[in-house]
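Only a single protein chain was left out; the remaining protein chains are all shown in position.
Our next item is chain A:
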Amino acid sequence: MVYSPKLSKFLESYGIVLVLIVMMVVIAMTRPDVFLTPQNLTNIIKQNATLALVALGMLVVIITAGIDLSVGSTLALSMVTLAIASKAGVPWPVVLVIGPMVGLAVGFVNGVGLTWLKLPHPFIMTLGTLNAVRGITYLVTDGAPVSGLQPEVRYLGQAYYDLGIFAPPAGIPASLILVAVCAIGLWYFLEKTNIGRHIYAIGGNPQAARVSGINVERVLVIVYMICGFMAGLGGLLLAGRTDSGFPNAGIMLELDAIAAVIIGGASFFGGRGTVMGVLAGVLIMGLLRNGLNINNVSSFWQMVLIGVVIIFAVWIDVVRRRAAVRR
């Protein structure tokens, strides 16, 4: 690979946008009748809003060179607890905060377990909570789905605004607005607040963070709580969209979230990753699935292709880095 800082800069800024555009063009050409319909596009957004929220939380963890395997279980527990509360007639404003609160609680356990027990790697702690939280989810539901939620609780996951231009069921989904608000909020937090910058510093060099007077343990607890919170919010959306809390929700979701973050250009070794990249990563995975679905390709092939895309995305990053280095 040639030394070319310009190529490197270009790939870093626009590489992922390029990939997105190429994918859209290819899918649109294969099924022009289906892909570009407002209804299909609305669906893509609704289906991927939950993953987007969970992946944004995962981003924060991966920036610190950590990992959170428990997000799928956290999402499920949030979903079933809020569904049970909703059915039990708890006022809807309270039900709305239950999901994110459950997420915060699991995140707190992850963060505190990781730092106080001094476990060697977050993989261990969150592998533990992946199992434990899923188990609790089955215990509280007896393994059976809980359905029939209050309309207000379903709103965020289900509502869309046709704005008088789209024919139902197409329109701007409320979930898109929630994702946008979270993305902008998270971007602001990561870029403009000291704690956000400390998160990047911990990922870049934890010792540097420590000697700079940063309370690394406290920041890590906050990081895992943010990730849990986002998973809980994802549970709220999914509960709204499906009108239920099902205990099997979010199985393997952690892997999709990690994939989206990595495809979006974050480094698995920490210190690098952006909100924009994650949103693009989620869209790439969503478009891929949608494109294959509307072309009637089996879900087995979808898995194969997603695997290839993950490897390809990281390879592009390797190429980019090499192009940036003079030899």
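Just a few scattered comments:
Basically, a residue touches a chain if its C-beta (ideal position, glycine included) is under 8 Å from a C-beta of that chain, and two chains touch if they have at least 3 such contacts; residues count from 1.
The definition used in the following text is that contacts and distances are computed from a predicted model.
Between the listed names "Sarcosine oxidase subunit alpha", "Ion-translocating oxidoreductase complex subunit C", "Ni,Fe-hydrogenase III large subunit" or "Sugar ABC transporter ATP-binding protein", the UniProt record for the complex's undisplayed chain reads "Sugar ABC transporter ATP-binding protein". Considering the whole complex, the residue from A:52, A:214 or A:275 that touches the absent chain is A:214. Taking the complete complex into account, A:271 is the one of A:38, A:145 or A:271 that touches the chain left out.
Across A:39, A:131, A:193 or A:298, the residue that sits in touch with the chain not pictured is A:193.
Seen across the whole complex, the unshown chain contacts chain A at 192-195, 197-198, 200-201, 203-205, 207-214, 271-272.
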